[in-house]
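Apart from one protein chain that is not included, each protein chain of the complex appears where it belongs.
The letters A and B name the chains in turn, as written, and every chain counts its residues from 1.
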Amino acid sequence: MALKTLVIGNGSCAFDIVDNLLSKNVEVIIATRDNSLHQKFSEIMGQNITEIHTETTIHSCTGAIGNFTISMKNNNKSIIRIVDCIVIAEDSFRKTLFASYGLSPSTKTISLSDLDNPENYKNIADENKSFVLLKGLKFESNPVISKEVMDSSIKLASHGQSKIYILTKNLKVAGNRLEALYRKAKKAGIIFIKFTDSEPEFFQGEDGKTCIEFTDEVTKKNFSLTPDITVVDESIVPSDYLETLAKTFGLNIDCSGFLQSDNVHRLPAYTNRKGIFVAGPSRGISSPEDYKAEAGTAAIAVLNNSDKNNYDIKDKAYINKGGCVRCLTCYRICPHKTISLNSTLSVMPEGCEGCGLCTAECPKNAITIENLDHKFLIPDDKIQNADSASKPRITAFCCSRSAAEAYKLAVSIGLTLPEGLKIVEVPCAGSISLTHILNSLKNSTGGTIILTCHEGNCFSEKGNVFAHNRAKSVSKMISDAGYKKERLMTYTIASNMGKEFSNILNDFEKNIIDLE
Amino acid sequence: MTEADKRVNLDQLDHDSCRSWDYSQDFCVTCGICSSMCPVSGIDDFDPRKLVRMISLGMENEAVDSRWPWICTMCGKCEASCPMEIKISSIVRKIRSLRERDEVPGILHKGLETALKTGNNLGLPKEDFEFILEDVAEEIAEEPSFENFTVEIDKKGANILTTIHNKLVNTHTDDLKHWWKIFHAAGEDWTVPSENWEGTNWGLFTGDDEAMKKMSGRIVDHMKNLGAKNLLWPE
Partner (left out) sequence: MIKRKHKGMPKKNVLVIGGGVAGLAAALELAEQEIGVDLIEKSEFLGGHAARFSCKASGECVKCGACIVVEKLKKSFLNPNIRIHTGCKIKKFENNGIIKTRVDKESSEISFESDAAIIASGFKPFNPVNKPFGYKRFNNVITNIDLEEMLKLEDDVVRPSDKRFPKSIAFIQCVGSRDESLNHLWCSHVCCGSALRVAKKIKSIKPETEITFFYIDVQTFGKDFQEFYDSMKQEIRMVRSIPGDILISDNDCPQITFFDSEKNCSIDEIFEMVVLSIGLTPGEDNKNLSELMDIKLDDSGFFKSGENSSTGIFTAGTSRGPMSIEDAILDGGRAALEAIKYIDRKDL
């Protein structure tokens, strides 16, 4: 069976993804809100292997990787498709920044994209002599806008314009060959005026022209500029469609609303939901060439699911129907959106990452992961039999992606660790339930320590936060009960920090010994 | 006059006025290392980056009229550290060169005028110069193992001809002794010209190429006329 993929989007990046997928014989369905496909797609239309739905929005998505049921709406027509994977590559939008500068758009005060428009450009360049381009004066800019501003300026200079000014705060040159472009712009006679803490003042006349007054930070001179044309920069914002898509697919967004949470574990093209990928202008702000690279990585992420027999369905969460009271806690908290809501609740194992958040949170203890509880309960004979008279027994719950790796690193480079240390590796700290913590406190002669990844680094998005909150409530409980709350501690740590792991554990042991 | 009155309309400036200066001034990224390196940054609000910037913007007249180019000691640290290879010392010198000669700061202007007229910045007559040199030589000869030390002025065919910094025959005569003694100990065949012996060339500092050429030409003439083999031109 061919791999079937839904691609949502209608720009260069979406095209590159479709092109990449078709070349690997993936069956592609394209869905876009637009009336017609971008002309780029005509290159691949002839191949007749793509199903295209224009003027189509996504209505709902159920199921998991390998078996997503997508319901789409075309006008009032409903279209249902079953696909293996989904890639979202909607183009981003440009937001004008006139308002932030206190300016209004006019024929003399224009937005950066207006200059990019070839029809406008010639008139503007022919009829005007002096230009001021504003860049990143109100908000920090980025290399993409920086490149556009410099490219446009160089084009104007080559058109014979001699008075071109770029007013900027931090000049963004962290992009491919941008420092060389900066030099090229200066060679073309473009004057850069940089601001640090001060800002220019803007006055717009009735003719729409903008007058700018400022103190140059280098010469300390008070200058004014009365350019024929003022070009205001823009910010790159996510498509307004992404918010809907995020809700429909249950995907997390970043602080700007792009469709990938700001989490390094989602790199390069992953989302919190297995089998749904995101690329290019739906993922964040990058240069067109980086978007091309992202189209490649998104395509390859799809291709990695070619062999359906390889879906990992071992050690996944299982809902015990007898115990379930349909409170929907699991459905609500599952970070990977893989609880299916039918007459009974069930976990779709293909989409389950085995993080165990649901097992810890289920109020009826009706969800289990094979091996998970087992791992917790295994008595460590070695430690139990060890002479623990002098050294306290310490149980360390370690998130498998962070603390457990740091532990292994510490061991591999021979760092000292407490003698009575018992490591309990958990898939995600979010799977550590109140019962686990209480049991551990009951069984440990020394203390219990919970080590999670740092906030914002959790593979299950908020598993670490769950763990810290649970520990906090237990801490309060035991301290209310007169038990020393220092016996239960939580820390955050990264996988590559072996020494830090050893320091945390040794300090913890020392504090426990001091308690006794 | 209020601050606003002093506001300069930037787009009325001719930014191309200095563009033919081949000192890479337009490539400045305003990193500031030149001004951090400069030993006189901050004096009367001077810093080298400011001058580079003014020239790049075409504020030539203001730069020429200002005191700033004359605060610079032309040590060259700014230029040596500039990541964009801007020839900052050359810019300073060029700005200095554009000032009316009689507007050049007093000591430099007077010194150079005197040197052009008399052969040295001090206007020291030939007889006085020779007297000083011989006096220094006699002092050296009083020291043990330099008993037969002499200075031979205008000697033809010497291996080394050396120029003299005017300070060394004015306030710092003792400084002559060190290297003269080295010459003696090394058995060097050396001489000093009796006229036009000035080693400093203030045309460099005032940006006066003509004067610089004239002063240098005098040394070249000495080399030819005295038939000296090597030139030692300390400054």
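Just so we're on the same page, contacts are C-beta pairs under 8 Å (C-beta built on N, C-alpha and C of every residue); 3 or more make two chains touch, one makes a residue touch a chain.
Given the structure is predicted, the values throughout are model-derived calculations rather than measurements.
The omitted chain makes contact with just one of the residues A:R33, A:K147, A:K172 or A:K422: A:K172. From the options A:E55, A:D116, A:D254 or A:E486, the residue with contact to the unseen chain in the full assembly is A:D254. The residue from A:R401, A:K422 or A:R470 that touches the chain not shown here is A:R401. Annotation: of A:L267, A:I313 or A:L328, A:L267 touches the absent chain (contact as defined above). Listed here are the chain A residues that touch the chain not shown: 1-3, 20, 23-25, 27, 48-49, 51, 139-143, 170-180, 183, 194, 196-197, 217-218, 220, 254-256, 258, 262-265, 267-269, 284, 289-290, 292-294, 296-297, 299-301, 303-304, 306, 401-402, 405, 409, 453-457, 492-497, 499-500, 502-503. Residues of chain B that touch the chain left out of view are 27, 29-33, 35-38, 41-42, 45, 47, 49, 77, 81-85.
Going forward, only the chains that are shown with their structure count from here on.
Centres computed as Cα averages put chain A at a distance of 62 Å from chain B.
Within the complex, the chain A residues that touch chain B are 130, 162-163, 165, 182-183, 186-187, 189, 191, 194, 213, 216, 218-227. Put simply, chain B touches chain A in their complex at residues 3-4, 6-11, 15-16, 19, 26-27, 29-30, 45, 49-50, 53-54, 56-57, 59.
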